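Please see the structure below; I have some questions.
Note that this complex is displayed minus one protein chain, with the remaining chains in position.
By written order: A, B and C. Residues from 1 in each chain.
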Amino acid sequence: MDQIVDVFKIPCSGPADLRVAEALLQAGELRAQDIVAVMGKTEGNGCVNDFTRDYATRAWCDLLAPRLGISSAAVHERVALVMSGGTEGVLSPHFTIFARRASPVAGTGADKRLAVGIAFTRDFLPEELGRMAQVNATAVAVTVAMADAGIDDAADVHFVQIKCPLLTTQKIDDALRRGHTPVTHDTYESMGASRGASALGVAVALGEVEAAQLSDDDIRHDWSLYSAVASTSAGIELDNNVIIVMGMSTRARSKYVIAHGVMRDAIDVAGVRKCLREDFGIDPDTQVDALHQRVVNVLAKAEASPDGSVRGARHTMLNDSDINSTRHARAAVGAALASVLGNTALYVSGGAEHQGPPGGGPFALILRA
Amino acid sequence: MDQIVDVFKIPCSGPADLRVAEALLQAGELRAQDIVAVMGKTEGNGCVNDFTRDYATRAWCDLLAPRLGISSAAVHERVALVMSGGTEGVLSPHFTIFARRASPVAGTGADKRLAVGIAFTRDFLPEELGRMAQVNATAVAVTVAMADAGIDDAADVHFVQIKCPLLTTQKIDDALRRGHTPVTHDTYESMGASRGASALGVAVALGEVEAAQLSDDDIRHDWSLYSAVASTSAGIELDNNVIIVMGMSTRARSKYVIAHGVMRDAIDVAGVRKCLREDFGIDPDTQVDALHQRVVNVLAKAEASPDGSVRGARHTMLNDSDINSTRHARAAVGAALASVLGNTALYVSGGAEHQGPPGGGPFALILRA
Amino acid sequence: MDQIVDVFKIPCSGPADLRVAEALLQAGELRAQDIVAVMGKTEGNGCVNDFTRDYATRAWCDLLAPRLGISSAAVHERVALVMSGGTEGVLSPHFTIFARRASPVAGTGADKRLAVGIAFTRDFLPEELGRMAQVNATAVAVTVAMADAGIDDAADVHFVQIKCPLLTTQKIDDALRRGHTPVTHDTYESMGASRGASALGVAVALGEVEAAQLSDDDIRHDWSLYSAVASTSAGIELDNNVIIVMGMSTRARSKYVIAHGVMRDAIDVAGVRKCLREDFGIDPDTQVDALHQRVVNVLAKAEASPDGSVRGARHTMLNDSDINSTRHARAAVGAALASVLGNTALYVSGGAEHQGPPGGGPFALILRA
Partner (left out) sequence: MDQIVDVFKIPCSGPADLRVAEALLQAGELRAQDIVAVMGKTEGNGCVNDFTRDYATRAWCDLLAPRLGISSAAVHERVALVMSGGTEGVLSPHFTIFARRASPVAGTGADKRLAVGIAFTRDFLPEELGRMAQVNATAVAVTVAMADAGIDDAADVHFVQIKCPLLTTQKIDDALRRGHTPVTHDTYESMGASRGASALGVAVALGEVEAAQLSDDDIRHDWSLYSAVASTSAGIELDNNVIIVMGMSTRARSKYVIAHGVMRDAIDVAGVRKCLREDFGIDPDTQVDALHQRVVNVLAKAEASPDGSVRGARHTMLNDSDINSTRHARAAVGAALASVLGNTALYVSGGAEHQGPPGGGPFALILRA
């Protein structure tokens, strides 16, 4: 059956401020039962002890539970709530809401439009994170989410957003007590391991990487293996992977379109400028009004180049013991993208392990058609 | 007498790594006696307890003292050593060396070229920082530096870089013991006060602001008062203001040119793109080679917009108690500029009080002619 | 009427983890309607953008609302929820719950026991924070809370805990828009201003400082003015002051006692050791078991000595631009106290402006009788 997709980007004054969402619901512009996913940028450190993600998630559950007539906990199993912490530099905290309802008209659709699907993996054991168990379960779930979106062809997938767990000291101890070795003993490092395995799960599902040739040792080691559309984000507030697939489908009847590209490094905005011009017919220098009216959001990944340099010049992000490298990278990529789009409420998420080439990352632009 | 100006931008592996400068001196490409100024980006936090500025300054003094036949301390009084801490995001630590020697040919110069002049104020008392005493002494020194550069017309001044002191707990106590009230008791805040007063000194010298209408109360309060070419940077390692004036002069015979503009906010790179196209005839999108070959450096200021928003969207830089706002702002502006110039070894300095409009800041581009 | 006071200290695995409280309620050991105050240590940065305080507060409201048959918002007006962020060093996140119910037996009480009372001020305007308006409203509320505790004599007051608001960029702008000047434009600094004014409110209520001789200018300037029992803590999550008075009363029938003292500086544990020995008959070196069995919690304030030194040696807390001084101070005072008490789940709160002597702070010990 065809779907009608709606996208709302709303600002907030803090992680739990959902007043604008409440107003949309009240006004009937948005229906609680249509919401399939929320992607938020919250203003924590985006690292291990970032409770703003969890806090925002709770606020969303509390908002939707009574309107859906289910418990707060059950909201989690119905809506993909992906909160990415860290609004360094100019980035502005906000939520992007994806709503979906059945179309009354059957799908003759000549045009492809934005389609959205979601899926969830089972909970992972601490020792499974950052390893093939996580890769494989994720790959299966991506396929499920594609079907949910009504997308058959991997070429029509433009972005796969995943929220995945991390290791806390408590989880590490739990694994050790049961005689298992977690992939790392460092909580911050575990975020990268979980993100990397999840991204490779996407790559496997979409045929970008052969599952048969992949092993635990490749994860966070062989950087030539990556997905060009995966965006994975680790958080303390969940134990399974939550998957959102976005793409284009003739069975979607939304007013929105999506396209994607790859940033080769943290300052590579040429691809974004090209995508605006070629995919959407907007010159970012001269058509500032069109930019403002049509661009809904960019979804992008950021990371400090693992070789310690950008275009041949040394960066200091990996040697900075006061500010984690993901925070530096979000600030940089966020500002580079904002300087093209003229907008700072962008979804830029840190840690691009196996998501795009090393030091770079995928981006997807969502626009009004 | 006419001057020949040379500019060298060199990388470093740490604050005290001057191996490239040493090689240039050894090879005779650079002569110690010609060096009038060094502007460095060092990899500290750029705030109060950033000792990388002091460390780099010491390394430069130690490098030049034997070659100039003077003491390390005396180097300070001869060369304007301006170290700006903070290479957040993609920014790459480096030094820009300005050398100057008399031209054997007298000045018929039809073309204007890059000219450089320097000057120093007296040492300030702690209670003078951030107040009119600092404004007035700076204004006088800017005039001296203009004369040193051979620039008569304020319209030919494209950048005035100032290094100014800050208040430490010790300096604050000293003032209080002597019965004086420093402008603030907060060491981090004192950096902004010193930067602001220094910038207004430039504005007064260049006729951008009327001295007669200025009082202590305007400093860091009336943001409509600013200089469009001032760049001021506070550091723990000095007690006076060090001034470098850069501009264009027919009496300069360098291979370099300079132009300036203003960023209205932290993501406003339109002016930089326009300056490249109109002042220097380079299209940053298509003439990437020309960009790489001709651009030496951009000198720019960055600050978190004091009204808490960028283009209408809330930013979190001023409410972040883990990372100071100057660090956020450098990361953002540095990446925005790097995304245009394709280069990350840029001089982006934090804290733009009275330097350009609120939330924005001046920039100057130095190119090969 | 006499009151029976109960005190529960419970651990948590995160800001919103109230599983132990839930179990106590379920088991009937604690009744929701008896809870008058909760003092929590949450694991945020304890500074401006610490949302763990707000998150914990929300969790408490959500826990108690259905059990009290009131809305979550109404819980705020009934229970004094004071969350202090920052568990630096060894400090362990936890909540201390104060419950109170009417005694079936009339008060002949020869022995004084722990008594608790609470009160709330009106909401403050941004420009009132850190000024006499906040001092005076707080003084009145302290008197109300003393009456609520059944304490007549100021000498029987051993601790006055206050939660007070801070200025955000938004609040500062609001004041400026209405033509008012907030006490500071720096959000972090506003926390100290609000804490200081609130502490002087306590001092006025208890006769430690004469209200008539106090003016706006004394706040955060004349450090000779302080309360020896005030503990104030600023947070983003409220607009008024919440007051908890703790003391000893013959009309209290609890199993708990309280005593207080003053730390002259951040490492002065001699007073705590003396208080244990003289007030409670416990030698902390030899009676480790008694210590563990009887001590419930210590409530203490910490601050970086404003003169930049501790016992004549320079400290670096006030010049550190990577870690705010309140974080340093909590880590230090927390560990010093923990090393005496053999326990790290202690209530150590940062920023002791006008709370005890400069660089020091008040402490109160709550023990089983």
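Criterion: a residue touches a chain if its C-beta (ideal position, glycine included) is under 8 Å from a C-beta of that chain, and two chains touch if they have at least 3 such contacts.
What you see is a predicted model; the values in this text were computed from it and never measured.
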Omitted-chain contact residue, chosen from C:Ala336, C:Ala352 or C:Leu365: C:Ala336
Hidden partner chain, touching residue among C:Val75, C:Val269, C:Val295 or C:Ala352: C:Val269
Which of A:Ser13, A:Gln33, A:Ser71 or A:Thr169 contacts the chain that the document leaves out: A:Thr169
Option touching the unshown chain, where C:Arg58, C:Arg100 or C:His328 are the choices: C:His328
Residue ranges of chain C at the interface with the undisplayed chain: 11, 13, 43, 45, 87-94, 266-270, 273, 285, 309-311, 313-317, 319-320, 322-323, 327-329, 331-336, 338-340, 342-345
Absent chain, residues of chain B that touch it: 13-16, 43-44, 49, 51-52, 54-55, 58, 62, 170, 236, 322
Chain A residues that touch the omitted chain in the full complex: 45, 47-50, 168-170, 173, 185-189, 306-308, 316, 318-322, 324
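The definition used in the following text is that only the chains that are shown with their structure count from here on.
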In chain C, residues with contacts to at least two other chains: 49, 170, 322
